[in-house]
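Missing here is one protein chain; the remaining ones are kept as they sit in the complex.
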Amino acid sequence: MARRRRLASVGLHAALGTASLIAVFPVFWVLVTSFKPDARAVGTSPRLLDESTVDNYVRVLSGEKGDFLAWFGNSVQIAALTTVLSVFLSATTGYAVSRFRFPGKRSLMLSFLVVQMFPFAVLIVPLYDILLALGLQGTSLGLVLVYCTTAVPFCTYLLKGYFDTIPTDLDEAGRVDGLSPFGVFWRLILPLARPGLAVTAFYAFLTAWGEVAFASAFLSAADGSKTLAVGLQVFVQQNRTEWGHLAAASILVAVPAVVVFYLVQRHLVAGLSAGAVKG
Amino acid sequence: MAEVSYVKASRVYSGNPPVRAVDELSLDVPDGEFLVLVGPSGSGKSTALRMLAGLEDVDEGAIHIGGKDVTNVPPKGRDIAMVFQSYALYPHMTVAENMGFALKLRGVNKAEVRKKVEEAAGMLDLNKYLDRKPKALSGGQRQRVAMGRAIVREPSVFLMDEPLSNLDAKLRVETRANIAALQQRLGTTMIYVTHDQIEAMTMGHRVAVLKDGLLQQCDTPRALYDRPANAFVAGFMGSPAMNLKTVPLTSEGVKLDGLVVPLDRRALDRAAREGLREVTFGVRPESLALVPAHEYGMDMTVELVEELGADALVHGAVRIGNASERFVVRVDGRTPPALGNRVKVAVRGAGEIHLFHPESGLRLTD
Partner (left out) sequence: MRRFLERHWYAYAMVLPVVVVVGALVLYPLAQGVYFTFTDVNEASIANPVLDRPATYVGVGLRNYLNVLSGDPAYGSFWSTLARTLVWTFGCVFFHYTIGLALALLLNRPVRGRAVYRVLLMLPWAVPAFISAFAWKYLFNAKYGLVNQALGALGLPGPVWLGQSDWALVAVVIVNVWLGVPFMMVALLGGLQAIPGDLFEAAEVDGASAWQRFRHVTLPGLRSVSSTVVLLGVIWTFNMFAVVYLVTGANPNTRILVTYAFERFFSGATRDFAIASTYGVLILSVLLVFAAAHRRALRAGGEVW
């Protein structure tokens, strides 16, 4: 029995270990490559360390390959704004849909589902016109709003599911204790919904952080106002053979996303499943 | 402190047909009274309470607290405190924060809040737990925190929605007494919802019985028990339940298994005026007694004996007409009959018989 259990445990670790290796390896390999000179990066007998230095990083960060730091700043600003706004919008909407019965609620939720079915990037032209009419074309706020429309529907579903798991008794206790409906939302429900909010924030952040098509259409073409994703895209097209530099730039782009991921990962399981279980 | 009144208050859920969860409830609760709302599930008792709290709309009629019409006032403007069945403690706040939250919202200064919280905690024996989160407390402690949260407010009315139903039996009995004593001490009007008729009987100054959204009767526990206004109240209050049987009526009284139980004249007259040939006859288990075989009584075959210690409950079958009806008799616990015995059962006194209209269920006896 003990022997069998031991065997099962070894099997379990082997399976999880292999899967983890596959999950991590592509990124790990980019990391390895990012330290190699371009010529070594395309060697036919790859090694972990091959004249590895931090030169690639130095050259990318120094702006030699484009105004990397400016792109980085833009991306952080846009992603942060998208995150905050998406969380705010989907939290208020998710709460209303979770707690109140009001005419139009069903069609609102259905339209959120339908919105995800249309490839909105083919509507860049009408979107462009609207942003222009609103005076938001070329501004980061315009881009942020567009990102919100892609992130909010799913986030609302997610948060609605999470709010549904918080007993309504708490809302009522809060109202009896003297809170307004908004006070209940702000002081009781939001603090309790942290896991759900964390997932929402993560999702919204990723939506904005890696996106290329909208960013290249709606930001001004000046090099200094590009986001990382756009800048790197250009970089890829111009430097097809500089794998080492590309790898270093990619790692620099991936790091903030991974940091955000690490901050919220504890909450992901609880936050995501509440939304998915309840639908 | 304040009196509470429901003035033909209704809660109607839209639907087809609309559901009248609470139907034209009229009820006056004087200042300082402990009123219990009791009824089976779906009777509208919780809805009625929540209407008073402002958590449920009042679709028709009005509700007054302390003489003021609060029908359209949000909960926070009603000066009430409520204890929920689930306690609804805020999980992210400590016990002290939970209890002081309402005061904090009203802008009471911190020292004052702390003082009041400590006072209430002292009353409920919670001082040791003030810095814990609700998660780290036992069920009974959580219940006390919920009570404390209500007390700290010093509201004009306490509302309690089945606050004991998540406690184990022993703790429930203990807490029952504590709540009653607390209410006595504070002298604050209390509206208490429960489905448990023992709680209702033991705690309330008056008890209001609801069924299907309609108020059946509101009176003191004693009056409710002795003179139930209809067959429903008769059957609902008291444990074990009153024996309620529809039996043929004669000019003398009711016929049970060849035995005619004589009835009060006025009740008979009333039945005759209505042209009734049958009535619903009710007698409580303790109003029946086993009598020696040669005496006048109904024959009963013992089918089950529940020994409670002091008493025993004897369940048995009695023939009424062609049907076999079950009766429960409360007997002395030391000498219960054995299973399968045939015993004679008689009503202790004519005054202990309740008669109800067989269709409307309304009381016929005085």
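Details
Going by the order they are written in, the chains are A and B; count residues from 1 in each one.
The definition used in the following text is that a contact is a pair of C-beta atoms (placed from the backbone, for glycine too) under 8 Å apart; a residue touches a chain by one contact, two chains touch by 3 or more.
As the structure is a computational prediction, the values presented were derived from the model and not from experiment.
Considering the intact complex, the chain excluded from display touches A.
Check A:7, A:42, A:58 or A:222 against the missing chain and you find that the one touching it is A:42.
Among A:126, A:191 or A:224, only A:126 touches the chain that is left out of the view. When the missing chain is restored to the complex, the residue among A:93, A:200 or A:225 that touches it is A:93.
The hidden chain makes contact, of the residues A:62, A:77, A:116 or A:238, with A:116. Where subunit A meets the omitted chain, the residues involved are 9, 12-13, 15-17, 19-20, 22-24, 26-27, 29-30, 33, 42-44, 46, 88-90, 92-93, 95-97, 99-100, 102-103, 105, 108, 111, 113-127, 129-130, 132-134, 145-146, 148-149, 152-154, 156, 181-182, 185, 202, 206, 209-210, 212-213, 229, 232-233, 236, 243, 246-247, 250, 253-254, 257-258, 260-262, 265, 268-270, 272-274, 276-279.
Simple rule for what comes next: only the chains that are shown with their structure count from here on.
Centre-to-centre separation of subunit A and subunit B, using mean CA positions: 55 Å.
Contact residues on subunit A toward subunit B in their complex (touch as defined above): 167, 169-170, 172-180, 183, 188, 191-192.
Subunit B makes touch with subunit A in their complex at residues 50, 53-55, 74-76, 80-82, 84-86, 88-92, 101-102, 105-106, 149, 153, 159.
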